[in-house]
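Yeah, one chain of the complex is gone here, protein chain that is, but the others are all in their spots.
Here is chain A:
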Amino acid sequence: MALPLPPGLTPMEVAFFCEMEMITVVPRQRLESLELLGGPTPVLKPPQRANLPLWLALLLKRQRRANILPPPWLLPTSLERILRYETETSPNAFSPPPPHPYAVTARQAPTDTISPPFLPSSTDDAPPDCLPYHWLELGEILLEACSDDITDPGHVRTLLRDLREVRMAKMRASTKDFDAEGGGVNSLVGVGAMEVAEGRQFILGVMDGLRKLGASKEAARREQEAGGEGGDLSEDDEMEM
């Protein structure tokens, strides 16, 4: 009964969450509103655009009941711009993620803490110059399911692959400065979901390995800082090895 998967999301699960992203479709058939568990769907009236979760859009697309509008960042020109940013403007850090659509105000709102995949970062009015959290999976899924709706799918595919290569190299390089910022915390602003899933084993492996190698040194340092108070603690830490 217990789940046999290793801890941490697998790429399959990441793709599943990606299918909750909102995407814009142009319906080709009328469809009345449906009472789903997640709330009612909009009435689909061709040719009015509507925002739907990706899984539903794919279902409609497969049955030729709707066309999918690719998000603005998936256009070849946008991807070229982002790629140029990733390689030339900031060769060490990821390009910035799209701004959060719900600004933090003094009044707390439930939208304040919404995070991907529930942010509308891939609808037709999404910012064109930022890769959203689920960019790689979304791009691949759309290329697979509706390459006829995408301008120049071959070029888009190449660009996505290039972006992936550039960013994976950055992801691996990030293990070099694990302790640069103090506290052993490594910030990855703008990282994508699939990149986390792919890099997880490697990065956490490096991190845990280094931690275990340096456990006694770390404990000694902490003991020194605390003025010899943490005697019991260091013993425990060494035992863990």
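The rule is simple: a residue touches a chain if its C-beta (ideal position, glycine included) is under 8 Å from a C-beta of that chain, and two chains touch if they have at least 3 such contacts; residues count from 1.
FYI, contacts and distances are computed from a predicted model.
Of the names listed as "Ras-related protein Rab-7a", "DNA replication complex GINS protein SLD5", "AP-3 complex subunit delta" or "Eukaryotic translation initiation factor 3 subunit G", the one that matches the UniProt record for the absent chain is "DNA replication complex GINS protein SLD5". Contact with the chain that does not appear here is found for just one residue of A:Glu13, A:Asp129, A:Asp152 or A:Glu165, A:Glu13. For chain A, the list of residues touching the undisplayed chain reads 1-5, 7-9, 13, 16-17, 19-20, 22, 31-32, 34-43, 45, 48-53, 55-56, 59, 63, 65, 97, 100, 104, 109-115, 117-118, 120, 174, 178-179, 181-189, 191, 193, 196, 200, 203-204, 207-208, 210-211, 214, 217-218, 221-222, 225, 235, 239-240.
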